[in-house]
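Below: one structure, written as structure tokens.
With one protein chain held back, the other chains of the complex are shown just where they sit.
Here the chain labels run A and B in written order, and each chain numbers its own residues starting at 1.
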Amino acid sequence: MGEIFFLIILAAAGVGMFGMSFGFQVSRIDSSGGPALFPRIVIIILLLFIAIRIIMVSKSKEELGKKFHFLEIFQGSRLIFLLMFLGYAVLMKPLGFVISSSLFLIIAVTFLYKKQYGERITVKKGLILYPVILISVAVLYYIFVNKLNVLLPGGIINF
Amino acid sequence: MKKRFLGILMAAVMCMAAGCGSKEAPAEEDLGTQTTETEEADAVQEEDAAQEEAGQEEEAEDGQASVWVPEKEITIVVPYEAGGNTDIPTRIFAQYMSKYSDKEVAITNIVGAGGRTGVKEVMSADPDGYTFVLQASGFAMQSALGVADFTYEDLDEVGYFLDSSMAIVVRADSSYETLEDLIEAAKAAPGNIKMGSVSGTLPLFGSLYLEEKNGITFNNVDLDGAAKATELLGSRIETYIDGFGAVKQYIDSGDFRCLAIFSDTAPAGYEDIPTLGKLGYDGYGYLKQNFGIWAPKGTDPAAIAYVNNLLKQAAEDEECIAALEAISYGACYTTPEEHTAILEETYAAFVKAAEMIVQ
Partner (left out) sequence: MDFLNIVANVINPQCILLIVVGVVIGNVFGCIPGLNGPIAVALVLPITFTLDVIPSMALIMGIYMGSISGGLVSAILLKIPGTAASVATTFDGYPMTQKGRATDALSYGAFASVFGGLFSAIVLLLLAPVLSKMAIGFGPWEYFGTAVLALSLVCSLLSGKRIKAFIAMLVGLLVKMVGMSPVDSVAIRYTFGNAMLENGFDLVVIIIGIFALPEIIHNIGKINEKVTPAKIEKRIFFIPKLHEIKENFLVMIQGSIIGTVIGILPGMGGGAASLISYEQAKRTSKHPEKFGTGYEPGIFSCESANNATSGGALVPMLALGVPGDTVTAIIMGAIAMQGITAGPMLSMGQPELFKTIIFIVFVANIVMYLFQISTIRFMAQIIKVPKYLLFPIIAVFCAIGVISIRNSMFDLFSLFFFIVIGYVLDKNGYPLSPFILASVLGTSVETNLRRSIMYYNSFGGCLKQISIGTLFFALAVGIPAILAVLNLVRKKKVPVEEGRREQG
């Protein structure tokens, strides 16, 4: 059932995008069929295939009973990791690459260590690991920004 | 010289290998001159800039109130890909600017949105006299088409330094011997001659210009920016317009014939090619592929004067002229005021021309 639901959402998005294609700005000298042509072709073919797939699924008992994988990325440690990564992305600009990456790495490593071994990270390990993380991130930033000319957000610290 | 660079390279490689492979700190050697310094002095500069902004107009009227000398690398942002048609001549020119400057003039590429990403980045940068952006003819067009939401008024002009003309070419074995032949053919069969250009670029306006002046219509087809010549070599189109530098080698190799150059004077060595001026056309001034430098709004006029002076010296450098000529670009020089005046005209001309495109 889950897959049919997914396909219906996809079809609805397709129909919505089809509708939006009527609002595209058109160039007067464009004789290529216009910007709406290709989206419409693709959406029509997509709807056709979705229809076929829905019929296929609804005819097969086995397919209907199959679990649709979606919600489990938003569960348990996966959700926590996603949220950590989201926080990382949000803080990247204001805090800068070095601080946000160090924070993300330290929190994620501590969290995943507990998940992997079932016990908290020891003080001794942490004392070695955290400074190494901080230094590596700083070195990484230095190399990327100053040696490779790759722009990374500086945020609070600039060097 | 070469040995020194190899040394630098090796150091760079070791440094990178160390940084990527293990957690060891890299050797912090000075890796030479090509790297961009970060904005250490920014905080200080920012305050200065704010103060200067207040006193700016006064200074401008006085002429050079203070002599500005850079304390660190000057960066010109090229808003197009490294190694591209715009990037190469700019890099060559920047090398000669460095020659006359107290500090290095470096090129950084910030690519995206037809060059607008780079310009916007510079618009929001500190007007501290260390950040500039390349101004290409495309921005006037994008503004006229309503794609770019900034005009020349949102930045400060520093001056033009490069120009090149467009050329219209056909296959060497084509029956169109002159531009007149092509126009006659287009008159006889409106909308049938396949004229190639890349949509949203200057050559398209070149085609529209010819259409308007002669009351003809071409079948304007869109070409791939990187593979224009193959379309004509493969005889899928009759003619196309592109920068002279880009088509020169096909003229040399005897594959193409150039019908006209969108300019008053033909490039050196190609004097037998007719120019639009000689053919009696007028009002094509805005169809020039020229490059200038923009500074963020509010940059110290003294800093602009300094960079403008670099442009002047480089544009008069014999070696620089020769290096640019090798790739069919001409060095040129204008004052910031002339730059502004030319842009004003160009923007107006494009607004008019764009009415033909957008509904």
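Definition applied: contacts are C-beta pairs under 8 Å (C-beta built on N, C-alpha and C of every residue); 3 or more make two chains touch, one makes a residue touch a chain.
Quick caveat, the model's predicted, so the values are computed rather than measured.
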item	value
In the full complex, displayed partners of the excluded chain	A, B
Which residue of B:M97, B:A229 or B:I273 touches the chain not shown here	B:A229
Residue among B:K72, B:R91, B:K213 or B:K312 that touches the chain left out of view	B:R91
Interface residues of chain B (partner: the chain not displayed)	1-2, 5-6, 8-10, 12-13, 16-17, 20-21, 34, 81-85, 87-88, 91-92, 95, 107, 109-114, 117, 121, 145, 147, 194, 199-200, 219-224, 226-227, 229-231, 233-234, 236-237, 248-250, 252-253, 255, 323, 326-327, 357-358
Hidden partner interface residues of chain A, rising order	3, 6-7, 10, 14, 17, 20-21, 24-27, 30-39, 42-43, 45-46, 49-50, 52-53, 56, 60, 62-63, 68-70, 72-73, 75-78, 81-82, 85-86, 88-89, 92-93, 97, 101, 104-105, 108-109, 112-113, 115-118, 137, 140, 144, 148-153
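Please note the rule applied: only the chains that are shown with their structure count from here on.
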item	value
Chain A-chain B separation of Cα centroids, rounded to whole Å	37
Complex interface listing, chain A residues touching chain B	25-32, 132, 135-136, 139-140, 142-143, 145-149, 151, 154, 158-159
Chain A contact footprint on chain B (complex, rising order)	12, 15-16, 19, 23, 25-26, 31, 35-40, 42, 108, 110, 199, 208, 219-220, 222, 356-359
